[in-house]
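Take a look at the following structure, please.
Here the complex is missing one protein chain, while the rest keep their positions.
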Amino acid sequence: MNLLKAGRWITALGLVLLAGVYVRALAFTPIERTQGVAQKIFYLHVPAAIWTETAMILVGLASAFFLFLKDPRLDRFAEASAEAGIVFGSIVLTTGPIWGKPIWGTWWTWDARLTLTLLLFLMYVGYLLLRGAVTDAGLRARYAAVLGICGACLVPFVHLSVIMFRTLHPQPIILKPGPPSLPAEMLVTFLLSFGVFTMLYVGFVMQRYALSLLREEAQHA
Amino acid sequence: MPENTPYMVAAYCITAVILLAYAVFLYRRTLKP
Partner (left out) sequence: MVEILRHGWLLARKDLLVEFRSRTAILSAVVFTVLVLLVFNFGRDPTAVAAVDLAPSILWVTFTFAAVLALNRAFQLELENQALDGLLLAPVSRASIYLGKLVANLIFVAVVEGVGLPLFALFFNVAILPVLGPLLVVIALATVGFVAVGTLFSAMTARTRFAELLLPVLLLPFMLPPLIWAVLATAALLAGRPLSEATAWLRFLAAFDLVFVTLAFLLFPATVNE
């Protein structure tokens, strides 16, 4: 399978480059003044978060197009993107609290991004559970698409309302781990990490898509 | 702030574990029997 081989190579390359990013982030990037070493979590956490949300948007788009075009390739892609999304979501939800504890003094806060990521994660879980619970392939694809579209439509509501919530109720924290203007070396590390995460998303989706194809072939055999 | 280091290490380890685990999972699931 060409797709599978390409996916494997891309993933492997991505993992090797990830090691490179680790080295660069830990040894060759300056330590941030106020947050210290813990700030370096940023280089993993933010790219993962960007891809968690992007993967969901792609699931939503693929789902919408699937209901119109009925092309099974879109459904396979949605499934693959959802799995990748849940993987990256797990990274965000573990590294987030680990970063928050030393910096904010608390494991969790109903900050806009964490709340959104938690809801996204729950949507991914629901999406994959629904797929697992429906045995008929055609039905499964349609149901998943319905859920995917609803999920993608929920995201803007959560984004807007949690931001509002934040401004009405002051947060019990001082610092916000947002990226203001970064010094050059930090920016480069961040961009390299984002590139690696992108590569990993692509590699994962390609392999997962190929897996769906293999399973379908096995069923028809 | 050296006391932050354990957190950073934990986060970097968990990320690596999650990504490697999924990569291995995909690899093994796509091996032809």
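For reference, chains read A and B in written order, and residue numbers begin at 1 within each chain.
By definition in this document, a residue touches a chain if its C-beta (ideal position, glycine included) is under 8 Å from a C-beta of that chain, and two chains touch if they have at least 3 such contacts.
Nothing here was measured: the structure is a model prediction, and the numbers come from that model.
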Determine which of the presented chains are touched by the chain that is not presented, and list them. A
Quick one: say which of A:V87, A:A145, A:M186 or A:M206 touches the chain that got left out. A:A145
Return the single residue from A:L129, A:L187 or A:A218 that touches the missing chain. A:L129
Taking the full complex into account, what residues of subunit A touch the chain not shown? 67, 119-120, 122-123, 125-126, 129-130, 133-134, 142-143, 145-147, 149-151, 153-154, 157-158, 160-161, 164-165, 168
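Rule of thumb we're sticking to: only the chains that are shown with their structure count from here on.
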Roughly how many whole angstrom separate the Cα centroids of subunit A and subunit B? 15
Mind pulling up the subunit A residues that touch subunit B in the complex? 4, 7-8, 11-12, 15, 18, 22, 26, 35-38, 40-41, 44-45, 48, 87, 90-91, 94-95, 98-99, 101-102, 200, 203-204, 207-208, 210-211, 214
Could you list, by residue number, the parts of subunit B that touch subunit A in their complex? 1-5, 7-8, 10-12, 14-16, 18-20, 22-23, 26-27, 29-30
